[in-house]
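Omission of a single protein chain aside, the complex is shown with its protein chains in their original locations.
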Amino acid sequence: MSVLLALCVMAGLALLLGAVLGFAAIRFRVEDDPLVDKIDAILPQTQCAQCGYPGCRPYATAITNDEADINQCPPGGEDGIRQLADLLGREFKPLNAANGVEKPKRVAVIDEQLCIGCTLCIQACPVDAIVGAAKHMHTVIASECTGCELCIAPCPVDCIDMAPLGDTPASWKWRYPVAMLKVVS
Amino acid sequence: MRTSPFLVQPTPLQIVMLKVAGALLPGIALYAWTFGIGVLVQIALASVTALAVEAGCLKLRGRPLQPFLSDGSALVTAWLLALAVPPLAPWWMVVLATAVAIGLAKHLYGGLGQNTFNPAMVGFAVLIVSFPAQMSRWAAPLGLGMAELGGLAQLGWIFTGQLPAGLAFDAIASATPLDTVRTALGQGQPLAQILAAPIFGDVGGTGSEWIVLGWLVGGVFLWQQKLIPWQLPVGYLGALALTASAFHLADPAHYAGPGFHLATGAAMLGAFFIVTDPVTAPTTPWGRLLYAALAGVLTYLIRVFGSYPDGVAFAVLIMNIATPLIDQLTQPAVFGRKRGKAA
Partner (left out) sequence: MSRLHAFHGGIHPPEHKAESNGARIVQVPLPPQLVVALNQHIGHGAKPVVAAGDRVAKGQMIGRAEGRVSAAVHAPTSGRVLAVEPRVVAHPSGLAELCVVIEPDGEERWIERQRFDWRNADGPAVLDHLRDLGVVGLGGAVFPSHLKLAGARTLDTLVINGAECEPYITCDDRLMRERADEIGAGIAIVRQLMNARQVKVGIEDNKPEAIEAMRLACGGQDIEVVVVPTLYPSGGAKQLTRLLTGREVPAGVRATDLGVQCFNVGTVQALYRALEHGEPLLSRIVTLTGAVARPGNVEALLGTPLSHLMAFAGVAADVTGHVYGGPMMGFVLPSLEAGLTKSGNCIIARNAELFPPAPPEMPCIRCGTCAEACPAELQPMDLYWFARARQFGRAQERHLFDCIECGACAYVCPSNIRLVDYFRYAKSEIWAAEKSRDAATLARRRHEARQARQERDKRERAERLAARTTPRPAPPPLPEQVTPQEAPAAPAAPTDDDKQARIAAAMARAAARRAGQAGKGEGGDGA
(Lines give C-alpha, C1' and ligand atoms only; values in the text may rest on other atoms or scores of the structure.)
Protein backbone atom coordinates (compact mmCIF):
# COMPACT_ATOMS: atom_id res chain seq x y z
CA MET A 1 0.00 0.00 0.00
CA SER A 2 2.59 2.54 1.11
CA VAL A 3 4.83 1.42 -1.72
CA LEU A 4 2.06 2.17 -4.12
CA LEU A 5 1.54 5.57 -2.54
CA ALA A 6 5.22 6.36 -2.83
CA LEU A 7 5.22 5.32 -6.44
CA CYS A 8 2.22 7.49 -7.15
CA VAL A 9 3.81 10.47 -5.46
CA MET A 10 7.05 10.05 -7.35
CA ALA A 11 5.24 9.59 -10.64
CA GLY A 12 3.11 12.62 -9.99
CA LEU A 13 6.17 14.65 -9.12
CA ALA A 14 7.96 13.49 -12.24
CA LEU A 15 5.00 14.46 -14.39
CA LEU A 16 4.72 17.86 -12.77
CA LEU A 17 8.41 18.67 -13.08
CA GLY A 18 8.45 17.40 -16.64
CA ALA A 19 5.55 19.69 -17.47
CA VAL A 20 7.33 22.64 -15.88
CA LEU A 21 10.52 21.91 -17.77
CA GLY A 22 8.66 21.49 -21.01
CA PHE A 23 6.83 24.73 -20.49
CA ALA A 24 10.04 26.55 -19.67
CA ALA A 25 11.75 25.17 -22.74
CA ILE A 26 9.01 26.57 -24.95
CA ARG A 27 8.39 29.77 -23.07
CA PHE A 28 12.01 30.83 -22.63
CA ARG A 29 13.48 29.59 -25.86
CA VAL A 30 15.96 32.03 -27.37
CA GLU A 31 16.50 32.36 -31.06
CA ASP A 32 20.16 31.61 -31.51
CA ASP A 33 22.65 33.46 -33.63
CA PRO A 34 24.73 31.33 -35.91
CA LEU A 35 27.97 30.33 -34.23
CA VAL A 36 30.08 32.50 -36.51
CA ASP A 37 28.26 35.59 -35.30
CA LYS A 38 28.72 34.62 -31.69
CA ILE A 39 32.44 34.09 -32.17
CA ASP A 40 32.74 37.28 -34.15
CA ALA A 41 31.01 39.14 -31.33
CA ILE A 42 33.76 38.04 -28.95
CA LEU A 43 36.66 38.91 -31.26
CA PRO A 44 37.95 42.44 -30.69
CA GLN A 45 37.48 43.64 -34.29
CA THR A 46 40.94 45.07 -34.44
CA GLN A 47 41.16 43.53 -37.93
CA CYS A 48 44.91 43.19 -37.59
CA ALA A 49 45.24 39.79 -39.30
CA GLN A 50 47.68 38.56 -36.68
CA CYS A 51 45.57 35.46 -36.35
CA GLY A 52 46.59 34.49 -39.85
CA TYR A 53 43.27 35.37 -41.43
CA PRO A 54 42.46 38.62 -43.23
CA GLY A 55 40.21 39.89 -40.44
CA CYS A 56 38.16 38.91 -37.46
CA ARG A 57 35.26 37.40 -39.33
CA PRO A 58 37.37 35.10 -41.48
CA TYR A 59 39.03 33.92 -38.30
CA ALA A 60 35.62 33.35 -36.73
CA THR A 61 34.63 31.31 -39.76
CA ALA A 62 37.83 29.32 -39.51
CA ILE A 63 37.16 28.55 -35.84
CA THR A 64 33.64 27.44 -36.68
CA ASN A 65 34.99 25.11 -39.34
CA ASP A 66 37.58 23.76 -36.93
CA GLU A 67 40.39 25.05 -39.11
CA ALA A 68 41.84 27.38 -36.50
CA ASP A 69 42.45 27.13 -32.80
CA ILE A 70 40.94 29.57 -30.31
CA ASN A 71 44.22 31.04 -29.12
CA GLN A 72 45.40 32.96 -32.16
CA CYS A 73 44.08 36.46 -31.53
CA PRO A 74 46.59 38.62 -29.64
CA PRO A 75 44.41 41.74 -29.30
CA GLY A 76 41.65 39.67 -27.70
CA GLY A 77 44.13 38.41 -25.16
CA GLU A 78 43.49 35.91 -22.39
CA ASP A 79 40.05 37.30 -21.72
CA GLY A 80 39.03 36.73 -25.27
CA ILE A 81 40.38 33.19 -25.30
CA ARG A 82 38.53 32.46 -22.07
CA GLN A 83 35.28 33.72 -23.56
CA LEU A 84 35.80 31.63 -26.68
CA ALA A 85 36.60 28.60 -24.56
CA ASP A 86 33.39 29.15 -22.59
CA LEU A 87 31.33 29.60 -25.72
CA LEU A 88 32.70 26.53 -27.44
CA GLY A 89 33.02 24.40 -24.33
CA ARG A 90 36.73 23.92 -24.85
CA GLU A 91 39.72 24.00 -22.56
CA PHE A 92 41.40 27.37 -22.06
CA LYS A 93 44.88 27.58 -23.53
CA PRO A 94 47.38 30.39 -23.45
CA LEU A 95 47.84 32.67 -26.44
CA ASN A 96 49.86 31.14 -29.24
CA ALA A 97 53.12 33.10 -29.19
CA ALA A 98 53.50 32.57 -32.92
CA ASN A 99 50.62 34.97 -33.49
CA GLY A 100 52.00 37.74 -31.32
CA VAL A 101 51.69 39.07 -27.79
CA GLU A 102 48.89 40.87 -25.97
CA LYS A 103 49.64 44.58 -25.73
CA PRO A 104 47.78 47.49 -24.22
CA LYS A 105 45.73 49.26 -26.85
CA ARG A 106 47.49 51.97 -28.79
CA VAL A 107 46.49 54.27 -31.62
CA ALA A 108 48.37 55.33 -34.72
CA VAL A 109 49.64 58.88 -34.97
CA ILE A 110 50.96 60.34 -38.23
CA ASP A 111 53.79 62.83 -38.06
CA GLU A 112 52.20 65.43 -40.27
CA GLN A 113 55.49 67.16 -41.02
CA LEU A 114 56.93 64.06 -42.65
CA CYS A 115 53.88 62.69 -44.46
CA ILE A 116 54.20 62.91 -48.24
CA GLY A 117 50.58 62.13 -48.96
CA CYS A 118 51.12 58.85 -50.81
CA THR A 119 47.77 57.35 -49.62
CA LEU A 120 49.39 53.96 -49.04
CA CYS A 121 48.32 53.95 -45.42
CA ILE A 122 44.73 54.66 -46.38
CA GLN A 123 44.72 51.61 -48.54
CA ALA A 124 46.09 49.52 -45.70
CA CYS A 125 43.75 50.69 -42.97
CA PRO A 126 41.00 48.10 -42.46
CA VAL A 127 38.57 50.51 -40.84
CA ASP A 128 39.13 53.68 -42.86
CA ALA A 129 40.46 55.50 -39.84
CA ILE A 130 42.86 57.63 -41.87
CA VAL A 131 41.76 60.68 -43.80
CA GLY A 132 43.69 62.64 -46.37
CA ALA A 133 43.83 63.29 -50.08
CA ALA A 134 46.58 62.39 -52.51
CA LYS A 135 49.67 64.58 -52.10
CA HIS A 136 48.26 66.11 -48.97
CA MET A 137 48.96 65.53 -45.34
CA HIS A 138 47.17 62.52 -43.79
CA THR A 139 45.86 62.14 -40.29
CA VAL A 140 44.40 59.39 -38.07
CA ILE A 141 40.96 59.69 -36.48
CA ALA A 142 42.00 58.43 -33.06
CA SER A 143 38.52 57.37 -31.99
CA GLU A 144 38.20 55.09 -35.00
CA CYS A 145 41.68 53.61 -35.05
CA THR A 146 41.73 50.04 -33.74
CA GLY A 147 45.48 49.97 -33.26
CA CYS A 148 46.05 47.19 -35.79
CA GLU A 149 49.41 48.59 -36.95
CA LEU A 150 48.71 47.63 -40.55
CA CYS A 151 49.44 51.16 -41.71
CA ILE A 152 52.97 51.21 -40.29
CA ALA A 153 54.70 48.94 -42.78
CA PRO A 154 53.44 50.48 -46.05
CA CYS A 155 54.47 54.04 -45.15
CA PRO A 156 57.47 54.88 -47.30
CA VAL A 157 58.76 57.58 -44.99
CA ASP A 158 58.12 55.83 -41.66
CA CYS A 159 56.09 58.65 -40.28
CA ILE A 160 53.46 56.61 -38.41
CA ASP A 161 53.91 55.87 -34.73
CA MET A 162 51.81 53.95 -32.27
CA ALA A 163 51.00 56.04 -29.20
CA PRO A 164 49.76 54.45 -25.97
CA LEU A 165 46.32 55.46 -24.78
CA GLY A 166 47.01 56.94 -21.36
CA ASP A 167 44.70 56.36 -18.43
CA THR A 168 42.48 59.33 -17.75
CA PRO A 169 40.18 59.81 -14.77
CA ALA A 170 37.33 58.99 -17.14
CA SER A 171 38.80 55.67 -18.28
CA TRP A 172 40.22 54.71 -14.91
CA LYS A 173 38.74 51.65 -13.26
CA TRP A 174 38.26 50.66 -9.64
CA ARG A 175 40.37 47.63 -8.98
CA TYR A 176 39.15 44.24 -7.83
CA PRO A 177 38.73 44.62 -4.09
CA VAL A 178 39.17 41.05 -2.85
CA ALA A 179 41.86 40.89 -0.20
CA MET A 180 42.08 37.20 0.54
CA LEU A 181 42.74 36.21 4.11
CA LYS A 182 45.47 33.68 3.59
CA VAL A 183 48.45 32.58 5.55
CA VAL A 184 51.54 34.08 3.99
CA SER A 185 53.83 31.14 3.62
CA MET B 1 40.58 52.19 4.87
CA ARG B 2 41.27 53.75 1.52
CA THR B 3 37.72 53.84 0.27
CA SER B 4 34.41 55.06 1.57
CA PRO B 5 32.52 54.52 3.73
CA PHE B 6 35.19 55.45 6.21
CA LEU B 7 32.84 54.86 9.10
CA VAL B 8 31.68 51.42 10.12
CA GLN B 9 29.25 50.39 12.76
CA PRO B 10 31.07 48.51 15.48
CA THR B 11 29.02 45.30 15.54
CA PRO B 12 31.51 42.66 14.55
CA LEU B 13 30.54 39.10 13.82
CA GLN B 14 31.88 37.92 17.19
CA ILE B 15 29.35 40.05 19.01
CA VAL B 16 26.54 38.71 16.86
CA MET B 17 27.57 35.15 17.57
CA LEU B 18 28.05 35.83 21.27
CA LYS B 19 24.55 37.25 21.45
CA VAL B 20 23.17 34.15 19.79
CA ALA B 21 25.02 31.97 22.30
CA GLY B 22 23.78 34.20 25.10
CA ALA B 23 20.21 33.85 23.90
CA LEU B 24 20.55 30.09 24.31
CA LEU B 25 21.46 30.39 27.97
CA PRO B 26 17.99 30.62 29.56
CA GLY B 27 16.91 27.50 27.73
CA ILE B 28 20.11 25.69 28.61
CA ALA B 29 19.72 26.56 32.26
CA LEU B 30 16.17 25.18 32.32
CA TYR B 31 17.36 22.13 30.41
CA ALA B 32 20.03 21.36 33.00
CA TRP B 33 17.55 21.94 35.77
CA THR B 34 15.09 19.49 34.24
CA PHE B 35 17.32 16.75 32.92
CA GLY B 36 20.45 17.10 35.01
CA ILE B 37 23.92 18.20 34.06
CA GLY B 38 24.25 15.80 31.14
CA VAL B 39 23.45 18.55 28.69
CA LEU B 40 26.24 20.74 30.04
CA VAL B 41 28.68 17.91 29.51
CA GLN B 42 27.47 17.53 25.95
CA ILE B 43 27.89 21.25 25.33
CA ALA B 44 31.42 21.21 26.68
CA LEU B 45 32.30 18.18 24.56
CA ALA B 46 30.83 19.74 21.44
CA SER B 47 32.55 23.09 22.01
CA VAL B 48 35.98 21.56 22.43
CA THR B 49 35.52 19.35 19.38
CA ALA B 50 34.21 22.21 17.29
CA LEU B 51 37.13 24.47 18.05
CA ALA B 52 39.64 21.69 17.47
CA VAL B 53 38.12 20.62 14.17
CA GLU B 54 37.73 24.23 13.07
CA ALA B 55 41.38 24.92 13.80
CA GLY B 56 42.42 21.76 11.98
CA CYS B 57 40.33 22.59 8.93
CA LEU B 58 41.63 26.15 8.79
CA LYS B 59 45.18 24.82 8.92
CA LEU B 60 44.47 22.33 6.17
CA ARG B 61 42.88 25.00 4.00
CA GLY B 62 45.77 27.37 4.57
CA ARG B 63 43.66 30.01 6.28
CA PRO B 64 44.76 31.99 9.30
CA LEU B 65 43.29 30.85 12.62
CA GLN B 66 42.43 34.42 13.48
CA PRO B 67 39.92 35.91 13.03
CA PHE B 68 38.05 32.78 12.01
CA LEU B 69 38.56 30.74 15.15
CA SER B 70 37.22 33.45 17.40
CA ASP B 71 34.28 34.44 15.24
CA GLY B 72 32.07 32.25 17.40
CA SER B 73 30.23 30.58 14.55
CA ALA B 74 31.68 27.15 15.30
CA LEU B 75 30.66 27.53 18.91
CA VAL B 76 27.05 28.27 18.03
CA THR B 77 26.95 25.24 15.74
CA ALA B 78 28.39 23.09 18.50
CA TRP B 79 25.91 24.27 21.09
CA LEU B 80 22.92 23.68 18.86
CA LEU B 81 24.14 20.21 18.10
CA ALA B 82 24.73 19.45 21.77
CA LEU B 83 21.18 20.55 22.51
CA ALA B 84 19.80 18.30 19.82
CA VAL B 85 21.37 15.04 20.98
CA PRO B 86 19.95 13.23 24.01
CA PRO B 87 21.63 14.51 27.15
CA LEU B 88 22.69 11.03 28.13
CA ALA B 89 24.13 10.04 24.76
CA PRO B 90 27.61 8.51 24.95
CA TRP B 91 30.44 11.03 24.51
CA TRP B 92 31.61 9.86 21.10
CA MET B 93 28.28 10.57 19.53
CA VAL B 94 28.33 14.30 20.01
CA VAL B 95 32.03 14.41 19.17
CA LEU B 96 31.42 12.58 15.92
CA ALA B 97 28.44 14.75 15.06
CA THR B 98 30.33 17.97 15.74
CA ALA B 99 33.28 16.83 13.69
CA VAL B 100 30.97 16.00 10.80
CA ALA B 101 29.15 19.32 11.16
CA ILE B 102 32.26 21.48 11.16
CA GLY B 103 34.52 19.45 8.92
CA LEU B 104 32.08 18.14 6.37
CA ALA B 105 29.09 20.45 6.32
CA LYS B 106 31.03 23.66 6.86
CA HIS B 107 34.61 23.49 5.70
CA LEU B 108 34.17 21.10 2.83
CA TYR B 109 31.77 23.63 1.37
CA GLY B 110 34.25 26.48 1.78
CA GLY B 111 33.89 27.55 5.37
CA LEU B 112 31.81 30.18 7.06
CA GLY B 113 29.11 31.60 4.85
CA GLN B 114 29.57 29.12 2.01
CA ASN B 115 27.75 26.06 3.31
CA THR B 116 24.54 24.99 1.64
CA PHE B 117 23.29 22.96 4.60
CA ASN B 118 22.88 23.89 8.19
CA PRO B 119 25.98 22.27 9.76
CA ALA B 120 24.36 21.45 13.10
CA MET B 121 21.49 19.70 11.34
CA VAL B 122 23.84 17.75 9.10
CA GLY B 123 25.64 16.49 12.19
CA PHE B 124 22.31 15.61 13.79
CA ALA B 125 21.08 13.85 10.67
CA VAL B 126 24.20 11.70 10.54
CA LEU B 127 23.59 10.58 14.10
CA ILE B 128 19.94 9.88 13.69
CA VAL B 129 20.49 7.86 10.55
CA SER B 130 23.43 5.93 11.97
CA PHE B 131 22.34 5.41 15.57
CA PRO B 132 18.57 5.62 15.70
CA ALA B 133 18.30 3.57 18.87
CA GLN B 134 20.60 5.75 20.96
CA MET B 135 19.08 8.89 19.52
CA SER B 136 15.57 8.05 20.60
CA ARG B 137 16.30 7.32 24.25
CA TRP B 138 16.27 10.40 26.33
CA ALA B 139 16.76 10.70 30.03
CA ALA B 140 13.50 10.98 31.80
CA PRO B 141 12.92 14.40 33.23
CA LEU B 142 13.87 14.64 36.88
CA GLY B 143 11.13 14.47 39.41
CA LEU B 144 8.93 12.03 37.55
CA GLY B 145 9.32 9.40 40.20
CA MET B 146 11.54 7.28 38.00
CA ALA B 147 15.06 6.32 38.90
CA GLU B 148 17.38 9.28 38.70
CA LEU B 149 21.04 9.71 38.01
CA GLY B 150 23.10 12.17 39.98
CA GLY B 151 25.56 14.49 38.30
CA LEU B 152 28.55 12.23 38.77
CA ALA B 153 26.65 9.21 37.65
CA GLN B 154 25.58 11.06 34.48
CA LEU B 155 29.20 11.92 33.78
CA GLY B 156 30.20 8.34 34.30
CA TRP B 157 27.52 7.07 31.98
CA ILE B 158 28.37 9.48 29.18
CA PHE B 159 32.06 8.73 29.23
CA THR B 160 32.28 5.10 30.26
CA GLY B 161 28.85 3.70 29.64
CA GLN B 162 28.84 2.39 33.25
CA LEU B 163 25.79 2.84 35.39
CA PRO B 164 25.71 2.64 39.17
CA ALA B 165 25.12 -0.92 40.30
CA GLY B 166 21.63 -2.21 40.04
CA LEU B 167 20.40 0.32 37.55
CA ALA B 168 19.48 -0.48 33.96
CA PHE B 169 19.53 2.27 31.34
CA ASP B 170 15.91 1.60 30.54
CA ALA B 171 15.01 2.56 34.05
CA ILE B 172 16.27 6.09 33.63
CA ALA B 173 15.54 6.66 29.99
CA SER B 174 12.33 7.00 28.13
CA ALA B 175 11.18 7.83 24.70
CA THR B 176 10.52 11.49 23.95
CA PRO B 177 6.94 12.69 24.12
CA LEU B 178 6.74 12.84 20.35
CA ASP B 179 7.97 9.27 20.02
CA THR B 180 5.68 8.07 22.73
CA VAL B 181 2.67 9.52 21.01
CA ARG B 182 3.54 8.01 17.68
CA THR B 183 4.31 4.58 19.08
CA ALA B 184 1.17 4.54 21.15
CA LEU B 185 -0.98 5.75 18.30
CA GLY B 186 0.49 2.99 16.21
CA GLN B 187 -0.72 0.55 18.84
CA GLY B 188 -4.19 1.93 18.51
CA GLN B 189 -4.45 3.82 21.80
CA PRO B 190 -6.63 6.91 21.75
CA LEU B 191 -4.78 10.19 21.98
CA ALA B 192 -6.42 11.43 25.15
CA GLN B 193 -5.31 8.37 27.03
CA ILE B 194 -1.75 8.65 25.77
CA LEU B 195 -1.44 12.24 26.80
CA ALA B 196 -2.50 11.40 30.32
CA ALA B 197 0.81 9.59 30.92
CA PRO B 198 3.17 11.23 33.42
CA ILE B 199 5.76 12.31 30.88
CA PHE B 200 3.21 14.70 29.43
CA GLY B 201 2.58 17.99 31.09
CA ASP B 202 -0.09 20.54 30.42
CA VAL B 203 0.78 21.22 26.80
CA GLY B 204 3.96 19.33 25.95
CA GLY B 205 6.32 17.08 27.83
CA THR B 206 6.69 17.49 31.57
CA GLY B 207 9.60 19.82 32.29
CA SER B 208 10.47 20.29 28.67
CA GLU B 209 7.57 22.73 28.46
CA TRP B 210 9.66 25.06 30.53
CA ILE B 211 12.70 24.62 28.38
CA VAL B 212 10.62 25.58 25.39
CA LEU B 213 9.75 28.77 27.21
CA GLY B 214 13.47 29.37 27.66
CA TRP B 215 14.07 29.12 23.91
CA LEU B 216 11.18 31.50 23.33
CA VAL B 217 12.68 34.08 25.68
CA GLY B 218 16.06 33.81 23.96
CA GLY B 219 14.44 34.06 20.56
CA VAL B 220 12.51 37.17 21.43
CA PHE B 221 15.76 38.67 22.70
CA LEU B 222 17.42 37.95 19.33
CA TRP B 223 14.52 39.48 17.48
CA GLN B 224 14.62 42.55 19.70
CA GLN B 225 18.34 42.84 18.96
CA LYS B 226 17.51 42.70 15.23
CA LEU B 227 19.66 39.61 14.86
CA ILE B 228 16.90 37.46 13.42
CA PRO B 229 14.11 38.57 11.11
CA TRP B 230 10.60 37.94 12.37
CA GLN B 231 9.60 36.15 9.18
CA LEU B 232 11.54 33.00 10.00
CA PRO B 233 10.22 32.06 13.47
CA VAL B 234 6.75 33.39 12.78
CA GLY B 235 6.51 31.59 9.46
CA TYR B 236 7.82 28.38 10.92
CA LEU B 237 5.75 28.25 14.09
CA GLY B 238 2.70 29.60 12.30
CA ALA B 239 2.81 26.98 9.60
CA LEU B 240 3.47 24.21 12.11
CA ALA B 241 0.56 25.35 14.26
CA LEU B 242 -1.77 25.77 11.29
CA THR B 243 -0.97 22.34 9.88
CA ALA B 244 -1.39 20.76 13.30
CA SER B 245 -4.70 22.55 13.80
CA ALA B 246 -5.99 21.40 10.47
CA PHE B 247 -5.22 17.77 11.20
CA HIS B 248 -6.43 18.09 14.76
CA LEU B 249 -9.76 19.52 13.68
CA ALA B 250 -10.19 16.83 11.10
CA ASP B 251 -9.54 14.00 13.53
CA PRO B 252 -8.98 15.03 17.16
CA ALA B 253 -8.65 11.46 18.29
CA HIS B 254 -5.57 10.85 16.19
CA TYR B 255 -3.80 14.15 15.80
CA ALA B 256 -2.51 16.24 18.67
CA GLY B 257 -3.30 19.93 18.66
CA PRO B 258 -1.04 22.83 17.74
CA GLY B 259 -0.06 23.51 21.33
CA PHE B 260 1.39 20.05 21.70
CA HIS B 261 3.42 20.37 18.52
CA LEU B 262 4.79 23.76 19.40
CA ALA B 263 5.76 22.72 22.89
CA THR B 264 7.41 19.39 22.18
CA GLY B 265 10.55 18.33 20.45
CA ALA B 266 12.86 20.85 18.84
CA ALA B 267 10.14 23.04 17.34
CA MET B 268 10.78 26.10 19.44
CA LEU B 269 14.55 25.71 19.43
CA GLY B 270 14.38 25.22 15.70
CA ALA B 271 12.14 28.19 15.10
CA PHE B 272 14.47 30.66 16.75
CA PHE B 273 17.91 29.14 16.39
CA ILE B 274 17.99 26.63 13.55
CA VAL B 275 15.59 27.87 10.90
CA THR B 276 17.08 31.31 11.48
CA ASP B 277 20.61 30.27 10.53
CA PRO B 278 21.25 33.08 8.04
CA VAL B 279 23.78 31.28 5.88
CA THR B 280 21.39 28.57 4.75
CA ALA B 281 18.14 30.54 4.72
CA PRO B 282 16.89 32.84 1.98
CA THR B 283 17.52 36.54 2.35
CA THR B 284 14.43 38.13 0.90
CA PRO B 285 11.49 38.94 3.20
CA TRP B 286 8.93 36.86 1.31
CA GLY B 287 11.47 34.16 0.66
CA ARG B 288 12.10 33.83 4.37
CA LEU B 289 8.42 33.55 5.14
CA LEU B 290 7.93 30.92 2.46
CA TYR B 291 11.02 28.98 3.48
CA ALA B 292 10.07 28.93 7.14
CA ALA B 293 6.45 28.06 6.42
CA LEU B 294 7.40 25.14 4.21
CA ALA B 295 9.87 23.97 6.84
CA GLY B 296 7.06 24.12 9.38
CA VAL B 297 4.72 22.03 7.26
CA LEU B 298 7.49 19.54 6.52
CA THR B 299 8.33 19.26 10.20
CA TYR B 300 4.76 18.33 10.95
CA LEU B 301 4.56 15.80 8.15
CA ILE B 302 7.83 14.12 9.11
CA ARG B 303 6.82 14.04 12.76
CA VAL B 304 3.44 12.53 12.15
CA PHE B 305 3.96 10.36 9.11
CA GLY B 306 7.72 9.76 9.11
CA SER B 307 9.63 7.33 11.20
CA TYR B 308 12.06 9.66 12.94
CA PRO B 309 11.52 11.01 16.44
CA ASP B 310 11.47 14.63 15.29
CA GLY B 311 11.16 16.38 11.96
CA VAL B 312 12.99 19.64 12.49
CA ALA B 313 16.39 18.54 11.20
CA PHE B 314 15.18 16.95 7.99
CA ALA B 315 12.69 19.69 7.31
CA VAL B 316 15.44 22.27 7.56
CA LEU B 317 17.87 20.27 5.46
CA ILE B 318 15.30 19.74 2.73
CA MET B 319 14.44 23.42 2.68
CA ASN B 320 18.15 24.31 2.55
CA ILE B 321 18.23 22.80 -0.92
CA ALA B 322 15.44 25.09 -2.01
CA THR B 323 17.03 28.26 -0.65
CA PRO B 324 18.68 29.50 -3.86
CA LEU B 325 15.50 28.89 -5.82
CA ILE B 326 13.36 30.65 -3.25
CA ASP B 327 15.76 33.58 -3.26
CA GLN B 328 15.63 33.74 -7.02
CA LEU B 329 11.84 33.67 -7.12
CA THR B 330 11.19 36.20 -4.39
CA GLN B 331 13.48 39.06 -5.33
CA PRO B 332 11.85 42.19 -3.96
CA ALA B 333 11.16 45.12 -6.25
CA VAL B 334 13.87 47.72 -5.97
CA PHE B 335 13.49 51.44 -5.41
CA GLY B 336 11.55 53.08 -8.20
CA ARG B 337 10.81 49.81 -9.95
CA LYS B 338 7.68 48.72 -8.16
CA ARG B 339 4.87 47.95 -10.49
CA GLY B 340 2.30 50.68 -10.87
CA LYS B 341 4.43 53.15 -9.00
CA ALA B 342 7.20 54.18 -11.31
CA ALA B 343 4.79 55.13 -14.06
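Structure notes:
Going in written order, the chains are labelled A and B, and every chain counts its residues from 1.
What we mean here is this: a residue touches a chain if its C-beta (ideal position, glycine included) is under 8 Å from a C-beta of that chain, and two chains touch if they have at least 3 such contacts.
Quick caveat, the model's predicted, so the values are computed rather than measured.
Shown chains touched by the hidden chain across the complete assembly: A, B.
From the options A:Gln50, A:Asn96 or A:Thr146, the residue with contact to the unseen chain in the full assembly is A:Thr146. Across A:Glu78, A:Asp111 or A:Asp167, the residue that sits in touch with the chain not pictured is A:Asp167. In the complete assembly, the contact with the undisplayed chain comes from B:Val8, out of B:Val8, B:Ala133, B:Ala196 or B:Ala250. Listed for chain A, the residues touching the missing chain in the whole complex are 30-33, 37-38, 40-41, 43-47, 55-56, 119, 126-129, 134, 144, 146, 167-179, 181. Contact residues of chain B toward the unshown chain are 1-9, 11-13, 15-16, 67-68, 71, 73, 111-114, 226-227, 229, 278-279, 281, 283-284, 327, 331-338, 341-342.
The criterion applied here is as follows: only the chains that are shown with their structure count from here on.
Inter-chain spacing, taken between the CA centroids of chain A and chain B, is 53 Å.
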